[in-house]
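In this view, the complex is presented without one of its protein chains, the others remaining in place.
So that you can tell them apart, the chains are marked A, B and C in the order they are listed, and the count of residues begins at 1 in each.
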Amino acid sequence: MVTIKDSVHDHIEVRGVAAALLETDSVQRLRHITQLGTVHLVYPSANHTRFEHSLGVYHLANTALDHLGIDGVQAERLRAAALLHDVGHGPYSHNVEGVIHRHTGKYHDDVHELLATGEVGNVLRESDLDPERIADLVAGNGQYGQLVSGELDVDRMDYLVRDAHHTGVPYGTIDFERLIRELTFVDGELVLAEGNVQTAESLLLARALMNPTVYQHHVARIAKAMLRRGAERLLNRAETTPAELRRMDDHDLLVALRTTPATAELARRLRTRDLYKRAVWAELDAVPEDVVDAGYDTVSELESAVADRAGLSSEAVVVDVPDRPSMTESTSRVMVSGEMRRLGKQSPLVSALRTAGKQQWRLGVYAPSHDTDRVGRAAVDALGLNLDGALVSDVRPGVTATLDEFTGP
Amino acid sequence: MVTIKDSVHDHIEVRGVAAALLETDSVQRLRHITQLGTVHLVYPSANHTRFEHSLGVYHLANTALDHLGIDGVQAERLRAAALLHDVGHGPYSHNVEGVIHRHTGKYHDDVHELLATGEVGNVLRESDLDPERIADLVAGNGQYGQLVSGELDVDRMDYLVRDAHHTGVPYGTIDFERLIRELTFVDGELVLAEGNVQTAESLLLARALMNPTVYQHHVARIAKAMLRRGAERLLNRAETTPAELRRMDDHDLLVALRTTPATAELARRLRTRDLYKRAVWAELDAVPEDVVDAGYDTVSELESAVADRAGLSSEAVVVDVPDRPSMTESTSRVMVSGEMRRLGKQSPLVSALRTAGKQQWRLGVYAPSHDTDRVGRAAVDALGLNLDGALVSDVRPGVTATLDEFTGP
Amino acid sequence: MVTIKDSVHDHIEVRGVAAALLETDSVQRLRHITQLGTVHLVYPSANHTRFEHSLGVYHLANTALDHLGIDGVQAERLRAAALLHDVGHGPYSHNVEGVIHRHTGKYHDDVHELLATGEVGNVLRESDLDPERIADLVAGNGQYGQLVSGELDVDRMDYLVRDAHHTGVPYGTIDFERLIRELTFVDGELVLAEGNVQTAESLLLARALMNPTVYQHHVARIAKAMLRRGAERLLNRAETTPAELRRMDDHDLLVALRTTPATAELARRLRTRDLYKRAVWAELDAVPEDVVDAGYDTVSELESAVADRAGLSSEAVVVDVPDRPSMTESTSRVMVSGEMRRLGKQSPLVSALRTAGKQQWRLGVYAPSHDTDRVGRAAVDALGLNLDGALVSDVRPGVTATLDEFTGP
Partner (left out) sequence: MVTIKDSVHDHIEVRGVAAALLETDSVQRLRHITQLGTVHLVYPSANHTRFEHSLGVYHLANTALDHLGIDGVQAERLRAAALLHDVGHGPYSHNVEGVIHRHTGKYHDDVHELLATGEVGNVLRESDLDPERIADLVAGNGQYGQLVSGELDVDRMDYLVRDAHHTGVPYGTIDFERLIRELTFVDGELVLAEGNVQTAESLLLARALMNPTVYQHHVARIAKAMLRRGAERLLNRAETTPAELRRMDDHDLLVALRTTPATAELARRLRTRDLYKRAVWAELDAVPEDVVDAGYDTVSELESAVADRAGLSSEAVVVDVPDRPSMTESTSRVMVSGEMRRLGKQSPLVSALRTAGKQQWRLGVYAPSHDTDRVGRAAVDALGLNLDGALVSDVRPGVTATLDEFTGP
């Protein structure tokens, strides 16, 4: 057993297969992947890593297993899955993930392969654990998979509290001890016990407040989109392969960008926080459906189209289309008067938060500050944005954001 | 100047008239009024007082004055109002306040009198401050009164954070520094500056989560209702006068209850936490309008009616009708795209929280545990509760609550 | 089982005999005894009670039992002792304790009696626990008694962290989780495992910093000495008996002082924080040995002597002689290179802290502010204080303290 001091959960005891997994390259690599990627450009204290988060998730999974009375091989599997749940992560963000998927195939297969091979695979097999089953748990499959990846999973509980601790934003401060104490299985479903509608709502609300304030802060989004752009260029020019890219850590990617002439300027901008600015920041209603649903392929085409219209090289334009707002917590289950109910059915907050999520959604088009005016106007035309009324909000197209770029909200 | 160490705001500097006010009996008395009254029976760490809260409100007012650039006599007035905003408080809770009002007149007049007389009046006049104007600020009147008592007041900011710190419930953790930094006056109205819809929502959400979890916890409500019952009896039997009652501190009231034969048993129960239990816990839809709107007068009549029907003495029944759910924050103002908007207009959360507030509303009827069955059935008849469907929730009438009475939610 | 939310340890689970003991009058009474007594006059947030502290000690004891692998009846006994360790406490402070002892006998007998009788005795016997053995554990007897009362006991761990949390003074922030994890029994002695000299020192240092800053702050000492004075007068005039006094809670004592003419003025002063001021504040070297060793009896005589010399009634003089500085942690045991060593032998800090403790020791003589000059001069004569050099420090005799009386250090 090893005991590790954590700034969020204090002492974390790591035992059994988890202690052996801790020493593998795949887990040690997570020390070099930050949890929040470019968010540290907004909140300078947010330098925590997926390594400490993985330990936290392991710790909460352990607490939940104790509480639920799960032990034996089932518990070992879950502990392994909790510690390993992020080893498939590429450098930086889900944004870069998207680029990789576009060039390869499915995320899930990759995790299966990762867990089955190399040091991790060896450790699992030596402990008589089937990598395939661990990968299923990581994917949230089966009754117990819900603990690792589901509406009430310990991953979310850890990251909300940890991100709040490290950014200094107090909104993620959920009562995770209570959440875990109230978990129970009913008919194979993970639910919160009677009397916990508010407990479930608190999880939802924490994410609803952290989202615009931290996770979707426009400065972090701009930097993330620039990174995505750079990664794409590396792949397009065969400077790296999708497989290599996926195994990079954060700084490896920065180095690759810096040492490749086609991306060196992007790298300089990211390093010195000399970021692009918003040329367009448009609400959901102002954006045509096909633009909202543009996948990673189409985004490049949109960027080219805007750049052409603006008479600029395509390097000068970054288009950033977030996913449609979702709210997985709305399907979390809670017991009310003896029956299992979906939170979305029970709580009037769920649909309100869904509406709020839509209100907060923004299409971003970014450009070097001297080009935002030109790019803004070009984007309105090229993307068919609807500018009737105040539909392009916060910043007028073509105008650099007036909000202080350093300030967290 | 005196510097005081506070567990929430660290060092608080008290200057000018506030330093002199600090030494008056009226302010020192607040050391003996707990902030959350009977809530400590649920959350044992919640023993903080209105004295430290008043210092906190003074401190935040000071910060806001600095930020808003208000100084001179206007600032001195506001600082005095912030420190004095709670001196009119009777012992324990708003519940006891209600009893006093019923026997006297208006709360507001009383504050005017309190501030104009005694040591406080002397200190204010010596500092050339008109007690009348301070009382107006305490009442939230005028442009600057909004800082002390209004939708965005510093009172609320302090108590949410302080109550979270002392109960251990993490939901009140608002970003009060940000809230204060974003305050501004537009056309004489206190508003949050552009880009702060979420900031405003966070205040609303914090209260929405603290409410059922802390402020309206059923155990705290039962104890509060028992206290209210005792205070009423003291007044009815002329054991004390409304004026005397208002000037008591928490323990004075307990002593009065203990030493008066008619209330000695109530006092014993409160002291040893041998509380009444819920006989009825009914949702808003199950309760006739006239019962919901029963004022303090009518409650006694309802209690007699239930007791009669149950064939018990009226001591055995406590009826607890909370105010209809309100949400003052919904009228807080925030700048959006250059215009001032009510949060209720801007945020889809407001109406959802209003609905949630209604869902959480409960009529309580309490009785000694061996009588809850009888009293529950009698109350359903006497109050005309509608028991179709699952309208009486959480506990069946006449059945002791199955929830753990010690547990915080 | 009941689960209680605590602001220091988060969720505390109370099981078995402890859950039953929690409902007894003797334990519920601790809700009304503050942990730090008059310290709240310096640190207004310090209103925490012996009830929540007792829960905390119970919780840490439980954690230690798990860690040490102690279970069965031995564990039940220790859990009971942890929860009950403070039920023998009189109102307020050890100072009042002293008064009671002087009028009765030994503290220890009293605890034995308290645990054997009434509700507590019944609960213990129903759980097949011998009250006598519990009282022994509370007294720190036997191998396991060291966990409850000894150099490395969980009492101290809880109060340091809790007092830091509630005063806002950061010095008590020990790593109690580590301390408990490193506890082990060697040859029947409770020791810290190898590699923990610093861990042991940290406990010592935390107390060494909290002592002058919090526990021995002069304002808290003045108020405490005034309370002791009042309690003495109540007993001398047979207004109350030692047995009654011991069962009072904090406010009961204030009420008794207020309603007894001979102590009414003291009560008013305490309530409105209109405290006596320091007339003398003398270092250890300036005070004759027999004064330093004055017990509770002699103090009254000293007060009369000073008052006589000053030509004042004895009410105008309070003499406050603290115990000689001790440092029980210096005997705590820690494993070094495979052998058990006393911390005092191993750590050069121990003797330094002992010296520091002596340097900080102060004799206090207090009087109403208009009499401090007179009383100061009289005390120097009557007590034979040595005033050569700067031996009377911080305040000159006869001069009101210039330090801000509100300020925590």
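Definition applied: a contact is a pair of C-beta atoms (placed from the backbone, for glycine too) under 8 Å apart; a residue touches a chain by one contact, two chains touch by 3 or more.
Bear in mind the structure is a predicted one, so any value in this text is a computation, not a measurement.
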| item | value |
| --- | --- |
| Residue in contact with the excluded chain [from A:251, A:324, A:345 or A:370] | A:251 |
| Which residue of A:45, A:122, A:143 or A:313 touches the chain not shown here | A:45 |
| Residue among C:198, C:236 or C:259 that touches the chain left out of view | C:198 |
| Hidden-chain contact residue, picked from the options C:117, C:143, C:173 or C:259 | C:173 |
| Residues of subunit B in contact with the chain not shown | 3, 10-11, 177-178, 181 |
| Subunit A residues that touch the omitted chain in the full complex | 2-8, 10, 14, 22-23, 25, 28-29, 31-32, 34, 40, 43-49, 51-52, 55, 165-169, 251, 254-255, 271-273, 404-408 |
| Missing-partner contacts on subunit C, residue numbers | 169-171, 173-175, 178, 195, 198-199, 201-202, 205, 209, 212-213, 337, 347-349, 351-353, 355-356, 359, 390, 393-394, 403, 409 |
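In the analysis below, only the chains that are shown with their structure count from here on.
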| item | value |
| --- | --- |
| Chain whose Cα centroid lies at the greatest distance from that of subunit C | A |
| Centre-to-centre distance between subunit C and subunit A (centres being mean Cα positions), rounded to whole Å | 51 |
| Where subunit A and subunit B are represented by their mean Cα positions, the distance between them in whole Å | 40 |
| Shared interface positions of subunit C, touching two or more other chains | 3, 10 |
